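Complex shown without one protein chain; remaining protein chains in place.
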Amino acid sequence: MIDLNVVGAKGALVEEAEGKWGMVIDQDICTGCQACVTACAMENNIAFVGEEDAGYGRSMHWIRVERFWEGTYPHVKMTHYQPMLCQQCGQAPCEPVCPAFATVHSQAEQVNLQVYNRCVGTRYCANNCPYQVRSFNWRDYNDERINSAIATLKNQYNPDVTVRRRGVMEKCTFCIQRIHKAQDKAKSEGREVADGEFTTACAQACPADAITFGRVDDPESLVSQLARQGHGVKHLEELGTLPRVTYLVGGA
Amino acid sequence: MTEQKSLLAVFSDLEPAADAIEQLRTLGVGDDCMNVISGVPVTEAMLGRPNQWTNVPRLALGGSLIGLLTGIFLAFLSPNMYQIQVGGQGFVPGPPSVVVIFEMTMLGMLLSTFLGVFLDSTFPNYRPMHYVPEVSDGKIAILIECVHVEEKKLTDALEKLGAESVQEAEAQHL
Partner (left out) sequence: MTDKHHNAEQHLREQHLMLDPLPRGQMNDMVMESMHTTSWKFWVVFGILSVIVAVGLFYSWGRLILEGVGIAGVNRPSYWGIFLVNTVFWIGISHAGTFISAILRVFKAEFRRPFTRAAELMTTFGLVQAGFSIFMHMGRVWVSYWLMPYPNQRGLWPNFHSPLSWDLLAITTYLLSSTMYLFLPLIPDMAMARDKSTGWRKTFYKILALGFRGTEGEWTHLRNAMNIFAFAIIPVMFSVHTIVSWDFAAATRPGWNSTIFGPYFVVGALHSGMGAVIMVLAVVRATMKNMKYFIRPEHFEAIGKLMLIISMTWAYFFFNDYMVQWYGGDKWTKQLLHWHEAGPLGWMWFAMLIFNVAIPWATLWNKKWRSNPWIVFVVGLLINVGMWFERYIIIPISLTINRAPFTWRMYEPGIEIPLGIGTLAFFILLYMAASRLVPLVPVWEVQEGQMAHSLKKFGRETVVTVSELE
């Protein structure tokens, strides 16, 4: 047997590959209704980029519902919907390539952090993300002078989340503001955060309950139990990214 | 005691200039009292002059050492001053350290080589100096300083050896 700790930092990290927070997405029951996309945008103050930029591949949603077809038109068959979001990799390819330490690994929460005010906008992280789930603030979408639509939408900003300015990268945070809120509350009451006590905006909004969020390092949590099912898949696992999102597809 | 005078003898060719230097030595003008001014690099060996001392290689070595230390600081110490974990790699990146150390060493070496030329040649220097602009056109000038040999004797000897002109050197703004 090879002792993983002898192999060095990477080997040692494999042991904590499970991470802390994780998600399970059941593609078999996802209806592609986009409620998660909307809820995420509301929760995280995601900019509305307008029709033209959205059509040009600049929409900034942190979660998107990918859809795929089989066959050629007109004999096409829809396959599963695939909600895609930051996989909160244990060994994220986006992290080491940032020259400014603007995207880093949180050792406390075992998620991948984006530090907006440290970002200089080289966009290297987005190129190096195999899941292509990072979004860039191409313009000041939150400035009324540039985006008139934002004038009224401003009233629904979530005060717990920063409004990003142009030139910085952003991505899904696993609703870290909710994680912190729940942890603070539990701490003040002198207890641990209970499984299912809170969830992310996307999971909360999903009418089919296709998204489950929770502690993956707790074998009894719902998310761990779901992830243990035989038909769980982690995307592009072969790249060694240690993704924290499990997709259930082709189950009974 | 009179003020020390300097002479500037201008030659158009290498051969007579080399002869003149030999002659001057027999007349009692030491090598440290002579200097050659030329528009192309004329090596010391061509004129039978002692090798010039230069600090440039030593300064380059010193500069590369400083660069090396800077590189080591950046590669090994700076990541530990504020530890941030990225991509599952160690705080100190392994192979990339080589890149950082290499670049800083080379930068240190080349900067100090450049500065070495400035230090050794006392550049920039806009004070008046002994000079003849014909040097730019390919002439070779011998500058004789600290003359205690009789001036006339020297002038005659130099002219006999083919000097185009021998004049009292006056410091002038270049």
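Worth pointing out:
So that you can tell them apart, the chains are marked A and B in the order they are listed, and the count of residues begins at 1 in each.
What we mean here is this: contacts are C-beta pairs under 8 Å (C-beta built on N, C-alpha and C of every residue); 3 or more make two chains touch, one makes a residue touch a chain.
Just so we're clear, the structure is a prediction, and the values are computed from it rather than from any experiment.
Of the candidate positions A:H80, A:R166 or A:K234, contact with the hidden chain is made by A:R166. Although one chain is not drawn, its touching partners on subunit A can still be listed: residues 53, 56-58, 64, 66-68, 82, 84, 93, 95-101, 118-124, 126-128, 130-132, 135-140, 146, 166-169, 236, 239.
In the full complex, the hidden chain is touched by subunit B at residues 35-44, 46, 49, 52, 54-57, 60, 74-75, 78-79, 81-82, 84, 86-87, 89, 93, 96-97, 99-100, 102-104, 106-107, 109-111, 113-114, 116-118, 120-127, 129, 131, 133, 135-138, 143, 174.
Please note the rule applied: only the chains that are shown with their structure count from here on.
The centroid of the Cα atoms in subunit A and the matching centroid in subunit B are 63 Å apart. Residue ranges on subunit A touching subunit B, taken from their complex, read 8-10, 13, 90-98, 101, 103-105, 107, 242. Put simply, subunit B touches subunit A in their complex at residues 84-90, 93.
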